[in-house]
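Every protein chain except one is present and positioned as in the full complex.
Moving on to chain A:
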Amino acid sequence: MARKMIRVLLVEDEEINRVVARAALKAAGGGGDVVDEAENGAVAVQRVRDAAAPYDLVLMDKQMPVMDGHEATRRIRGMGVTTPIVAVSSDGLPADVEAFITSGADDFTSKPLSKEKLGIILAKFRLA
């Protein structure tokens, strides 16, 4: 069943992960979503700052060149942006999750993204 269209910022440096994430978002009912991409945290901060309309969701990788996910999350929160930020990482140790939440992320999910994981995230933030 299709859901309302949302604006998503996908922050991920590896193309393979971006390809899988886009497909998973589409499968989670988002054929009409606007999905912008940022290949590192610095580009993500720029995208958020320059966005014509606020994003509904940010999916943030941890380890990236130039600026990592923790720093990007801190900077986005520092701009007063309240968009849900979900950390996405293959390092799912409690310390990693806690570090992301401390940076200002709202939730954490493990890589690789799937239709099911995204469904849970979208429902949690009332984007489904």
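Keep in mind that, in the parts below, a contact is a pair of C-beta atoms (placed from the backbone, for glycine too) under 8 Å apart; a residue touches a chain by one contact, two chains touch by 3 or more; residues count from 1.
Note that contacts and distances are computed from a predicted model.
Participant: What name does the UniProt record list for the absent chain among "Barrier-to-autointegration factor-like protein", "glutathione transferase", "Histidine-containing phosphotransfer protein" or "Sorting nexin 4"?
Facilitator: So the chain that does not appear here would be "Histidine-containing phosphotransfer protein", according to UniProt.
Participant: Which residue from A:17, A:83 or A:109 sits in contact with the chain not drawn here?
Facilitator: Only one listed residue reaches the unshown chain, and that is A:17.
Participant: Name, in rising order, the residues on chain A that touch the hidden chain in the full complex.
Facilitator: Within chain A, the residues touching the omitted chain are 14-17, 19-20, 23-24, 26-27, 31, 63, 90, 111-112, 114-115.
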